[in-house]
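Omission of a single protein chain aside, the complex is shown with its protein chains in their original locations.
As written, the chains take the letters A and B, and residue 1 is the first residue of each chain.
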Amino acid sequence: MTNINGKAYAMNAITPMKPWKTPILRLLLLVLGAIKPLQNDLKNLSFIHFARWVVVARNQFPRLSDKQPREELRYDYLLFFSNFNGTWNQYIDAFSAVLSRGLNLIWRWSEKYPGSRPVTGFKRYIALVQFDTDYYYNVYPRAATNDVKAALRVQDALDQFASTSQSLSPADFEKAWLEFVVRVQVDLGSTGVAPVGT
Amino acid sequence: MSNQSGQVYGLTILSPIIEDDGLDICHSMELRWYLGHLARDHESPFARISSTYLARLVVLDDVVYVGAPACEEHLKSRYLVFETNFDGDLDTYLTRMARETPEFVEMVWKHCIGYPGVTDTGAFVGYMKKCQIATTFFFADVNNRTVQQTLKALQTQSALAHFIEKYQGRPPAEIQSEFGALLRSMSDAPLPVAGGDEAERMPQENRPHE
Partner (left out) sequence: MSEIDVSDIQGFSLKGYNFPRARYLLLELLESGPARDFVMRLLPDITTGERWEIDKKPMSTVNLAFTHRGLARLQLPVPSLLSFPVEFQQGMKARGDILYDTGKNGPEHWDEVWKDDRVHAWLAVNARTVEALEERCAAIERLMTETGGARLLQAQNACAINLDGQPSTKEHFGYTDGFGNPDFKGAERECVPGQGKLTADGRWEALATGEFLLGYADEAGELPVGPIPHLLGRNGTFMVYRKLHQNVGVFRNYLDEKGKLYGGGKEKLAAKFVGRWRDGTPIELSPDEPNADIVADKNRNTNFTYGGDPAGVRCPIGAHVRRVHPRDAFGFNGGLTNRRRIMRRGLPYGEYVPEGQPVRDEDERGIIFMALNASIFRQFEFVQQQWIEYGNDSHQGNDKEPLVGNHTGTGKFMVQGSTDPKNPPFICGGMPSFVELRGGDYFFIPSLTALAMIATGTVDPR
């Protein structure tokens, strides 16, 4: 399945927008990016490595030669690219359940968007506007974003502890070691293969 | 800058694909075939462009018709979408692509209109930037470490978990001494391989669905 590499799923979606709505969306995305409520929710959901929304206006499709026909489009297009962990269904269920308003703010300007609740219609729409990845590279296929964040915390804790550990007396080391293990104990999950896509 | 989040750059490029009715196998088909057979693990060209986290190449055949009352329309060209997330700045990245993975770049972008080749790095970088689309909203869960730091941390996490289990209950002096050895071996250890191993992605008991 080329949409998946290890624990990451590459979703691509394209939706048409009436051009008069595009500036509203651009403004909203700017605001959402600056004020960060959406960013916080995305971080707390903790299953997206990277995601982006890209607006391509109807006259913005790159034209590199006179021989290339000029696009004659009525609509502007909103492109969405996500690198997420979990299955397709799990991802959309989660978005519909907890990010409903944010999603609606972004996609309501797209034609025929049904809203993110009820989830069944939302899934049908996404399946319609999704297009599949031809090649997907993942530098850490065995790690979800949770694993990455946990590993970075462990590394930081280790760097701190390591600098003093060897100079302690065994008795002091014993105490410090226990404190160190308690500090990293929630971040020691193994990495590995993802469950199959559903 | 909307293309950037912390240290991570989000690049989106749309390169129009050559349409040539005279060919037996059209460009987009050949491109897809090439991409379908390209290594996706540590042998991927992106593993060599080592600042890459996650990258994708997608042939966008057409826009979608979402149903009445929306209008049906079609693109006149196909576009190759290149979406990548990497450490550092754009110019460095594109230059590395041209210099470190020229065969790959050639095999992909030769199918695209206006591609100037990789020998003139500046021309290539300019060409790619012409096709760049600005990201309007970019989210990066982790944006303050490099790829190498991340891979190292994953290696550390695994080694530490094994160590803790192995030596739990042992006398403190022993743990301390073995811990010193662990630290030394971790700093000597080679950096983990970017891109992982295709074989370890799919062990026998976890075959993916088709």
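Remarks
As a convention for this text, a residue touches a chain if its C-beta (ideal position, glycine included) is under 8 Å from a C-beta of that chain, and two chains touch if they have at least 3 such contacts.
Just so it is clear, the model here is predicted, and its values are computed rather than measured.
Touching the chain that is not shown, out of A:102, A:170 or A:192: A:192 (per the contact rule at the top). For subunit B, the residues touching the absent chain in the complete assembly are 161, 164-165, 168-169, 205-209.
Interface residues of subunit A with the unshown chain, by the touch rule above, are 7, 44-47, 85-87, 89-90, 93-94, 96-98, 117-120, 144, 146-147, 150, 175, 178-179, 181-182, 185-196, 198.
We adopt the following convention: only the chains that are shown with their structure count from here on.
Distance between subunit A and subunit B, defined via averaged C-alpha coordinates, is recorded as 15 Å. For subunit A in complex with subunit B, the touching residues are 1-2, 4-6, 8, 10, 12, 14-16, 25-26, 29-30, 32-33, 38-39, 42-43, 46, 48-56, 60-65, 67-75, 77, 79, 81, 83, 106, 110-112, 125, 128-129, 131-143, 145, 147-152, 154-155, 158, 162, 165-166, 168, 170-171, 173-174, 177, 181, 184, 187-188, 190-191, 193, 195-198. Contact residues on subunit B toward subunit A in their complex (touch as defined above): 2, 8, 10, 12, 14-16, 31-32, 35-36, 38, 40-41, 44, 46-47, 52-61, 63-64, 66-67, 70-71, 73, 75-77, 79, 81, 83, 85, 112-114, 127, 130-131, 133-142, 145, 147, 149-154, 156-158, 160-161, 164, 171-173, 175-176, 179-180, 183, 194-196, 200-203, 206-210.
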